[in-house]
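A quick write-up on the structure given underneath.
The other protein chains are all here in position, but one chain of the complex has been omitted.
Chain IDs A, B and C follow the sequence of writing; residue 1 opens each chain.
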Amino acid sequence: MPNDDTTRPQPQGALLVGGGFIAGAHAEALRRLGIPLLGVVTSTPEHTEDAARRFGLRPYPDSWTALHDPAVTVVHDCAPSDVHMDINLEALKAGKHVFSEKPLGISVDECSRQVRAARLAGCQTAVNFTYRGYAAVQTLRDIVQGGELGEVRYMTGHYLQDWLLFDTDFNWRVGAVAAETRTVSDIGSHLSDLARFVTGREPERLLARFSTLHPQRRRPLGAVQTFTAGNGETEAFDVTTEDQASLLVNYSGGIHASFELSQVAAGHKNDLQLEVFGTAGSVKWRQERPEELELGSRTHERTVRLKDPVHPFTHYPGGHPEGYPDAITNVIRRFYERLGGPVAGSPSIATFEDGLAAARFTEGAYQSQLRGEWVSLGGAAVQTREVPATEVTG
Amino acid sequence: MPNDDTTRPQPQGALLVGGGFIAGAHAEALRRLGIPLLGVVTSTPEHTEDAARRFGLRPYPDSWTALHDPAVTVVHDCAPSDVHMDINLEALKAGKHVFSEKPLGISVDECSRQVRAARLAGCQTAVNFTYRGYAAVQTLRDIVQGGELGEVRYMTGHYLQDWLLFDTDFNWRVGAVAAETRTVSDIGSHLSDLARFVTGREPERLLARFSTLHPQRRRPLGAVQTFTAGNGETEAFDVTTEDQASLLVNYSGGIHASFELSQVAAGHKNDLQLEVFGTAGSVKWRQERPEELELGSRTHERTVRLKDPVHPFTHYPGGHPEGYPDAITNVIRRFYERLGGPVAGSPSIATFEDGLAAARFTEGAYQSQLRGEWVSLGGAAVQTREVPATEVTG
Amino acid sequence: MPNDDTTRPQPQGALLVGGGFIAGAHAEALRRLGIPLLGVVTSTPEHTEDAARRFGLRPYPDSWTALHDPAVTVVHDCAPSDVHMDINLEALKAGKHVFSEKPLGISVDECSRQVRAARLAGCQTAVNFTYRGYAAVQTLRDIVQGGELGEVRYMTGHYLQDWLLFDTDFNWRVGAVAAETRTVSDIGSHLSDLARFVTGREPERLLARFSTLHPQRRRPLGAVQTFTAGNGETEAFDVTTEDQASLLVNYSGGIHASFELSQVAAGHKNDLQLEVFGTAGSVKWRQERPEELELGSRTHERTVRLKDPVHPFTHYPGGHPEGYPDAITNVIRRFYERLGGPVAGSPSIATFEDGLAAARFTEGAYQSQLRGEWVSLGGAAVQTREVPATEVTG
Partner (left out) sequence: MPNDDTTRPQPQGALLVGGGFIAGAHAEALRRLGIPLLGVVTSTPEHTEDAARRFGLRPYPDSWTALHDPAVTVVHDCAPSDVHMDINLEALKAGKHVFSEKPLGISVDECSRQVRAARLAGCQTAVNFTYRGYAAVQTLRDIVQGGELGEVRYMTGHYLQDWLLFDTDFNWRVGAVAAETRTVSDIGSHLSDLARFVTGREPERLLARFSTLHPQRRRPLGAVQTFTAGNGETEAFDVTTEDQASLLVNYSGGIHASFELSQVAAGHKNDLQLEVFGTAGSVKWRQERPEELELGSRTHERTVRLKDPVHPFTHYPGGHPEGYPDAITNVIRRFYERLGGPVAGSPSIATFEDGLAAARFTEGAYQSQLRGEWVSLGGAAVQTREVPATEVTG
């Protein structure tokens, strides 16, 4: 944190749940922030031993022991999505703050339960919508909500990857990440969160078209981690989840949005992009060039706004690229800062309420695809009354 | 034509109908090709005199006289879209070949009549889908149809402009270009033609969402040309056409496409883009960098394919940019080459059949928007039997 | 000239001397402008016949007849550089205006003689430094000389090509284009003219380092045109000219410049770039994206200024790319406009004086390379008194 002379994060004791790619990213971020990581636990003692060795951490014998360790004050839930709810509820019951991976749960119901539990427990929560951790994304929100573009009426975005391009590509996500969906819940949730975060608007109606490039894939007979290739023998696996999704979404305030999602888009690695159009200008952000915003106007000039040199999420001078590991560190740093009390004028990260909003988006997309028509996301209204998802806290 | 030693176009006598921006572009292209332009005619003698002066051409007293001048063998119809049919039918009746601006007519019916008339007359036809005139677009088709991407299953595209961003922007097109639509018929038709041309596939089902940024605009009390600003007094004008449209389109062969269209997208001048995804790779073309194709693959390499140095549409060496005026010249050159008989292995330009296909697309979009649901473009089937739109001739 | 309603060029009769690549570019530009091209002549009747056929022009039997044809008022000298002086002097003697290819002559002395002859004859002259024909280059000059960058003190530029990369690549230029040099006189002259034009400053001192990638090349036993490949049998050819040159140049006003030139730089097709740095900002222009200027400042914003929509050298709306053929057309259009008398507020193109300045630059580079040290370009002073090269006319 070269130029960072703010008050250092409060001492806390963190527990890491999970041993995959993203768990490693959490571990490194915590180490970087100087936050003690007390140990790791995964689904089985064998996996835990392996993760502990890889991350240089103490293994816990089982989840219960880990979650109830009094030294632990914060739980980082990096387990697969279908066990997020169980872990998070147990953690909240034990009075721990929870920093959960996304998606928060595999249904709106699961997410609602967690939101309620967190409120009851009085604990702080976060969902790792990592891309809020880029300074430029925070600036993007300030531009959009600060009125620099005039009245916002239109948005386009996409999240395209190619790591599942071939039918020999496999990962546990191919089964389903949440709500019977994969691409929407896995990466669409990031784009959905980004759009809500940047505009401050809620999606109201949605139409989805899904497609599956490979109805059958080859599943390796061993375990495979995300972003890695398995070797050796395989068996046929019938794919029920979408490889690609196109979404038309109408947001409150009359914003029309179009989103494209794919995990089979050759040449696109982690190509998340959002462009927002207003009556006076437009602004575009691309994750693969995360420190730039492209501003468009009616004049014959285009402007590239580089990362804000004095933003709290900027730690290196202009021209010294900061990337994904820095974004995740920023999100985690912010979470720990908040544990010490309200932080004035602060960048905003996602909470369980935001995780719930993403679940509604995902379920809406699935329902629309099933029915082949527009669906209203208004069913969320009841829950919205008890869980004000629009209250974006920082 | 610096490196062009092909047989020169046959001598023909051309008539220019229309006096606006695009008429000027035709005039320059014809001059460049050494094709005699015998004169110009517009809607009124006053406008004709003005156009004749601006283009350095002989004015015709009226359309009938012009279209029936025996020296005229080819008619370039650059009039507004609502009179294309009348002019083109008269020209065909007079035995002239017709090179028409797009959209070919304001309805499927108008276009069908012209297709039939052209067949009856035995005349050659073209519709100015200019972007086929870029060497890279021809190469794009070769890549896609040649199998370099594997099996094609997905397509994204957009055509974004900002020249109607403000409510003080006005042009005759704001009324309606064709089929009660504006953005779809004016620029969507280009994207639609491009997608058909590149993939060789027909659109089968379509869902559209339109939006209008300015339900009321200020109309100048004088005349306004495309891409120019009017001055002085204005009156209120109720806009019934769309400023923006999002389209989900399913093509034959299982290709899912998503298209975005806007004439109010700040910062985008003439931003037409198409990206095609297959099971083995992807390829992207952008009109604002018209000589490049971006090829994507699963490896950690991306390839930029520059304009083919030996393509018939390439006339200058690599690194010597050729642009829009060259594309329109290529399309017109190709048309005149065809008048001399079949041209082997030739680049392909759009005919009246392609103009009809674009009209079906436009009407389908309008119908879908009206109904708020998916529509089948199968109603085209009857006409397709008599008018094989899939037969792309060069 | 779609949006061009300025007074049309005066009628003139043009003669084309030369039958190569650039002669074809002149022919097309003249045709486009509606300027009558009366015929073509080259070094031999056979070549003339061939060129006449390719360009669709009338062949002249010989140069003398052509240059003295009373109908000819303007001579376009597109012959090889070593005969420019003879042709141009003869044309001036016959009272013709001369639009000459670059380099104007093969030595400072040759260029001085032509400058004096033109003054004596009272004829208009131009040298085809094509890149002045881009609207963005004219804007670049306005930015630099208008003070937008503060005080200018530093410049970098390059002109890199790869068409002579392999030792099997050959062209008459490999012999020598001017002043015993090739890369400097052939493409360095463009960069040198661009730098003078944009800054309005003269080079004072210069240091050059030349290198030759292939001391021996294979010369085809037949003739070869620029930018084309010869086939068949070859013989060894000892290369005495440079493939690459690095130049440090100090301009009047305390501007330090560094230029890189190469015709063997793999991957660079026609990569001419100039960046100018001042005390308040910088601006960069690249020929391969000719309609953009990149403005840099101390803030965390970068600006891309697109082509000026109302510049006299802009003929198509934003987003409709205009390129090299348009630039050369602009330069020629400008020349013919000037034949009708002074043109107020006009873009500036290069005259014989500018051709002489380029020759001084080339000779200076050659001398510096020979001596291995800095040379003063002050030897030009005597000639500068009689030939004010700094008087850049438009």
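Here is the rule we go by: contacts are C-beta pairs under 8 Å (C-beta built on N, C-alpha and C of every residue); 3 or more make two chains touch, one makes a residue touch a chain.
This structure is a prediction, so every number in the text was calculated from the model and none was measured.
The residue from C:244, C:287, C:329 or C:351 that touches the chain not shown here is C:244.
Among A:45, A:321 or A:372, the one in contact with the hidden chain is A:321. Checked against the full complex, the candidates A:12, A:124 or A:287 give a single residue touching the omitted chain, namely A:287. Listed for chain B, the residues touching the missing chain in the whole complex are 300-309, 318.
Taking the complete complex into account, residues 1-5, 8, 21-22, 24-25, 28, 31-34, 54, 56, 161, 163, 227-228, 268-271, 287-290, 306, 315-326 of chain A touch the chain not shown. By the touch criterion stated above, the residues of chain C touching the omitted chain are 149, 153-154, 156, 158, 162, 165-166, 207, 209, 211, 213, 244, 246, 248, 256, 258, 260, 262, 264-268, 277-282, 294-298, 302, 372-374.
Rule of thumb we're sticking to: only the chains that are shown with their structure count from here on.
Comparing the residue numbers each copy contributes, chain A and chain B share more than half of them at their mutual interface. Rounded to whole angstrom units, the spacing between the C-alpha centres of chain B and chain C is 36. Inter-chain centre distance (chain A to chain B, centres taken as mean C-alpha positions): 42 Å. Counting partner chains per residue, chain B has residues 268 touching two or more of them.
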